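Sharing a structure here in structure tokens format.
The complex is shown incomplete by one protein chain, all other protein chains being positioned as in the whole.
Chain naming follows the written order as A, B and C, and within any one chain the residues start at number 1.
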Amino acid sequence: MTYEVTIDGKSHRLELERADGLWQCRLDGRQIRLDAVLTRRDVLSVLIDGKAYEVKRERTPTDMHLWVGAERFAVELRDPRSLRSRKGSAADERGAKKLVAPMPGRVVRVLAPAQTEVEAGQGVMVVEAMKMQNELKSPKKGVVQKVLAAEGAAVNAGDVLAIVE
Amino acid sequence: MTYEVTIDGKSHRLELERADGLWQCRLDGRQIRLDAVLTRRDVLSVLIDGKAYEVKRERTPTDMHLWVGAERFAVELRDPRSLRSRKGSAADERGAKKLVAPMPGRVVRVLAPAQTEVEAGQGVMVVEAMKMQNELKSPKKGVVQKVLAAEGAAVNAGDVLAIVE
Amino acid sequence: MFKKILIANRGEIAVRVIRACRELGITSVAVYSDVDRASLHVRKADEAYYIGPAAASESYLNIAEILDVARRSGAEAIHPGYGFLSENAKFAQACVDSGIKFIGPTAAAMEMMGSKTRARQRMEQAGVPFVPGTSRALESFDEAEQVAARIGYPVMLKAAAGGGGKGMRLVGSPDDLESALEAARSEAQRSFGDSEVYLEKYIVNPRHIEMQILGDEQGNCVWLGERECSIQRRHQKVLEESPSPLVDPDMRRRMGEIAVRVARAADYTNAGTVEFLSDQEKNFYFLEMNTRLQVEHPVTELITGLDLVHLQIRIASGEKLPFTQEQVQIRGHAMECRIYAEDPDNHYFPSPGKITLLLAPSGPGIRHDSGIYEGWTVPIDYDPLLAKLIGYGTDRKQTIGRLLRALNEYFVGGIKTNLSLFRRILNDPDFQAGNLDTGYLDRLLALSAGTASAPAGGSEIAAVAAGLFAVLEPIAPSSHGTSSHGGGDRNGTSSWKRTARAEGLRSG
Partner (left out) sequence: MFKKILIANRGEIAVRVIRACRELGITSVAVYSDVDRASLHVRKADEAYYIGPAAASESYLNIAEILDVARRSGAEAIHPGYGFLSENAKFAQACVDSGIKFIGPTAAAMEMMGSKTRARQRMEQAGVPFVPGTSRALESFDEAEQVAARIGYPVMLKAAAGGGGKGMRLVGSPDDLESALEAARSEAQRSFGDSEVYLEKYIVNPRHIEMQILGDEQGNCVWLGERECSIQRRHQKVLEESPSPLVDPDMRRRMGEIAVRVARAADYTNAGTVEFLSDQEKNFYFLEMNTRLQVEHPVTELITGLDLVHLQIRIASGEKLPFTQEQVQIRGHAMECRIYAEDPDNHYFPSPGKITLLLAPSGPGIRHDSGIYEGWTVPIDYDPLLAKLIGYGTDRKQTIGRLLRALNEYFVGGIKTNLSLFRRILNDPDFQAGNLDTGYLDRLLALSAGTASAPAGGSEIAAVAAGLFAVLEPIAPSSHGTSSHGGGDRNGTSSWKRTARAEGLRSG
């Protein structure tokens, strides 16, 4: 199996192959022989040259992280054989940008309704959770195209709240 | 939804219906109104008239139990609309009987090879686990038709080890 | 002894009290709001009743509804936990009026301690030490000069009508007093329309140290040792310990005796905490009394071997304190980490949501008082305290080692927590040396986090593990971030403001 893995934004090429009950890996060309078992859901026990690592997988609605001990890594994984391509999202990044709820909460105020011109970093709406208010700011200079959550609405992490173009 | 539920061998007819976010049940004709949520996998929180019950579901390879607090109940459930019928297994019970491994272990001795005549309660084979030996006894008087696990074999809970007819 | 108790709270403290009830053979009654039906306290209670919508004002602060549940369920007493109604004298009185025992002090004692001016008068009469200074406005510069000379520099000028730092001036030497007084007065006039200013000794690097007391309804009162609570962020406690690294047996005895004097002066019954401000020379001054069980009560339980909730219930049921001051044995060292749902990498913003994976620590010297479980969704409506990790050891060093070990085992996936903050504090040499004051944590956080704890090759292992997970436990592509993971976009989150602290959950 071959994967393209991005760890904290840095891309790696990973080849994995089973060998005598162990795993033979090539990470960016470098050979690593290791022993790995899934101990329980989302918890992997990895042994490399006698060193033991407990790796935890964390999934949130918006992203995936792996924890090696107490250290956290943002992870993206793709199988190069997969048909899916990155171009779509790359184009997204250039044009319209989405304002995404970073955590569940409730919209308490819309600061920049649709069609408002906004500067990069200007507040678009205020979301409250656990008695704290979070002002969500425009990721770019542009015009608010749509506001997708009204005042008083409950939102989940990962919900698109507005689009700025 | 209507079910036939057997609790510790006793059969009950259960009708379940959602009503205003709660559940309206009829158990053997008696009305029970209750509030139930699945809190995590296999753990149900049930409220009936203010009383709170934590019900745990336990699945082993051979059976299913529900625990209400510290009390354990053997449970069978069937949907009467289901096509499956009980006749097959009922016939089994009358004719050939299976000798089933009650837990994982290793066969250390076969006491009654195939074609041996055995009395009810006579030892058929010995299985060892955790340094204790368990003599599995014939469930009926008859002849050992087949022995399905050889000496030294590892067996799992629920495996059929022999058939006596 | 009571047969049935209602717990007017939620989260870890409700679970804590439910456990105490079960240990004493008392039936526990939980209450819950719309978003708490699946909460751990409802799972663990013997009975549970719905009391209203998510908003605390309509559920956990809804006195009428809670008393109605108490009556319907036949509860003889109510434990308020901390926060919510725990320091609400009206609620305590309403319980009495309904013939239900409130497990805590009387409404009168709560009211007295709740009024700063009445409390100060009464406590000064009882000989309780306050920060030296004038409690009234200064008449003249001469008076200011005399008072400052008497209490010693540095001193702090404060606006009598003030708050929020307006009209405050720190004065380091006599030369600066006159100009500072004028500046403070004119700023006070501009800000509050009142130029009156008073003067207090300025405590350099103060420590927040508090004393646990317990009084029965027969007039017996004991102290149970101090807790150092100097590790604070935005005036909220983060980590507490007992004994305090500062306090020696003599200071402990003096502080304990004064705390008992405070309690007696207020006719105080049940569990309470007397808060002091201490300087680094072991002078300490009365701040206020918390008239309830504190979040951090477990550290006192571990060093004394007592169960404060059992004792609260026994006292409320009319029992005498089962021991004397001399029989209290303080042994070992305990420390509590408050585990919050908040993101340390992002200004400690709250992080409610679904807990996808939970590995809880256990083993020697570790107590875990938790209100969460794997698969539960932390609601957006309440305080972000998830659980408390409490360590006990023979001495402070062993306790720190055990907590670091437990933090290593502890994992909460799906939401952000402040677990990494405790790794940082407990590994910090200044903390380990016991050099604490209320500014400690802000100073630590102002430093860059550093990368000392990162194991070599961690990112390589993560890369390999990502592939292994994909092979061994594939997950649906929709549920993880194969596309851009910019959802938690750092640009998008900023300038959180705490809006309300009506429940005061984090203060104590």
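Following the convention adopted for this analysis, contacts are C-beta pairs under 8 Å (C-beta built on N, C-alpha and C of every residue); 3 or more make two chains touch, one makes a residue touch a chain.
Because the structure is a prediction, the values reported are computed rather than measured.
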For the chain not depicted, the shown chains it touches: A, B, C
Full-complex contact with the absent chain, from C:338, C:354 or C:402: C:402
Selected residue (touches chain absent from view) among C:182, C:217 or C:307: C:307
Those residues of chain A which, in the complete complex, touch the missing chain: 35, 37, 39-41, 43, 45, 47, 50-52, 54
Absent-chain interface as seen on chain B, which is shown: 1, 3, 5, 7-8, 10, 12, 14, 16, 23, 25, 27, 32, 34, 36, 38, 41-44, 46, 48, 53, 55-64, 66-71, 73-79, 84, 89, 92-93, 99-100, 102-106, 121, 123, 128-137, 139, 154, 157-158
Sites on chain C contacted by the missing partner chain, in the whole complex: 15-16, 19-20, 22-25, 44, 298, 301, 305-307, 309-310, 329, 331-332, 360, 362-370, 392-394, 398, 401-402, 404-405, 408-409
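Note that only the chains that are shown with their structure count from here on.
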Averaged-CA centre spacing for the pair chain C and chain A, given as whole angstrom: 34
